[in-house]
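Data first, discussion second: the structure below is written as structure tokens.
In this view, the complex is presented without one of its protein chains, the others remaining in place.
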Amino acid sequence: MDMHVLLFALFAVGAVASAVLTVTRRNPVASAMSLVAHFFMLSGLYLTLEAQFVAAVQVLVYAGAIMVLVVFVVMLLNLGNEHRLQERSSLRSVMGTLIAALFAVQVIITLLAHPTGMNAMSPQALTIGTTESIGQTLFTTYLFPFEAVSLLLLAALIGSVILAKRHVK
Amino acid sequence: MLVHYLPLIIMIAIGAIFGLTNIIMAEILGPKRSTRAKLSTYESGMEPVKSARERFTVKFYLVAMMFILFDIEVVFMYPWAVQFKSLGMYGFTAMILFMVLLFSGYLYVVKKGALKWD
Partner (left out) sequence: MEWTKLLIWVAKGAILVNAMLVSAAYMVLAERKIAAWMQNRVGPNRVGPWGLFQSFADVIKLNLKEDIVPAAAHYQFHALAPIIAIGVAITLYAVIPFGDYVIIGGHTIQLGMAPNMNIALLVILAMTSVAVYGITLAGWSSNSKYSLLGGLRSAAQMISYELSMGLSVVGVLMLSSSLNLSTIIRSQADLQWNLFYQPIGFLLFFISSLAELNRAPFDLPEAEPELVGGYHTEYTGMKFGTLYLAEYANILSASALMTALFLGGWDVPFLPKLLGLQPGSIELALLQVGSFLTKSFALVFVVIWVRWSLPRFRYDQLMTLGWKILLPIAMANIALTGIGILLFKH
């Protein structure tokens, strides 16, 4: 069997399994760790698409930064008895199932629309995913969005301080 | 190309197997004579008082939040740094603008005392 397909299967199954674990675990820390594993699998999937930079950033930012915050919150809040937190109403679970079903239909339609073209990769994929080419396009074609991001980050910075400051003082 | 990353996956596997072997060795080898006192949580020789998992100060949360925001900034710098020589003066100005905006945010955070530990 082709190594490429084998690895894709490994990451895809791993990603789905860890995602399911994230949702089903009662223990919040177990959930968070499954999500970290899920991000690793996603990073592997990016690698199969030759998106090297995105794959590394996936781990660096999501698994290494955002999930640290989640783990902190889990430890800070110490919800304690998880049974108390169980959903009483089933409205949310019904809605969740509905949205998941809709998404599944969407995926199936997409797959049916491209019965053959899905596995063909653009020949440029090899060079597009490198850090160098991302740097080149980011600072020429997409310069404005890049500068806009700094404003977004600034707003987030100020917002988080304002939110947290209420509790510090 | 994916093949170039195979060593990384192999090394992760080797590391996990090595760690697992160590843990299993720790479980198998060695005596098993546990007593209630031995299995109690260490608290300088006292009986443990209350649970360890209490709420912590919000500062830890704030530090993690700041970290995410600045980490994203750092991530933007890598593609820029790699292309710096070909982007030249133009890229330099673009990044300085980006950094100035974020640095003003940083100054705000410091001024507000969000990073003060006392």
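By written order: A and B. Residues from 1 in each chain.
Keep this in mind: a residue touches a chain if its C-beta (ideal position, glycine included) is under 8 Å from a C-beta of that chain, and two chains touch if they have at least 3 such contacts.
What you see is a predicted model, and the numbers here were worked out from it, not measured in a lab.
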| field | Candidates A:Ala12, A:Val59 or A:Leu143 - the one touching the absent chain | value | A:Val59
| request: Over the whole complex, note the residues of chain A touching the chain we left out. | output: 3, 27, 29-30, 33, 36, 52-53, 55-57, 59-60, 63-65, 68, 71-72, 75, 130-132
| note | Contacts from chain B to the absent chain lie at residues 3-8, 10-12, 14-16, 18-20, 22-23, 25-27, 29-34, 36, 38-44, 48, 51-53, 56, 60, 63-64, 66-67, 70-71, 74, 77-78, 81-86, 88-89, 92, 95-96, 99, 103, 106, 110, 115-118
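Simple rule for what comes next: only the chains that are shown with their structure count from here on.
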| query | Whole-Å distance, chain A centre to chain B centre, using C-alpha means? | reply | 17
| said: Touching residues of chain A toward chain B in the complex: what are they? | reply: 3-4, 7, 44, 47-48, 50, 52-53, 57, 60-61, 64-66, 68-69, 72-73, 75-78, 80, 126, 131-132, 134-136, 138-139, 143, 146-147, 149-151, 153-154, 156-158, 160-161, 164-165, 167-168
| Residues of chain B touching chain A in their complex? | 1-3, 5-6, 9, 53-56, 58-62, 64-69, 71-73, 75-76, 78-83, 86-87, 90-91, 94, 97-98, 101-102, 104-106, 108-109, 112-114
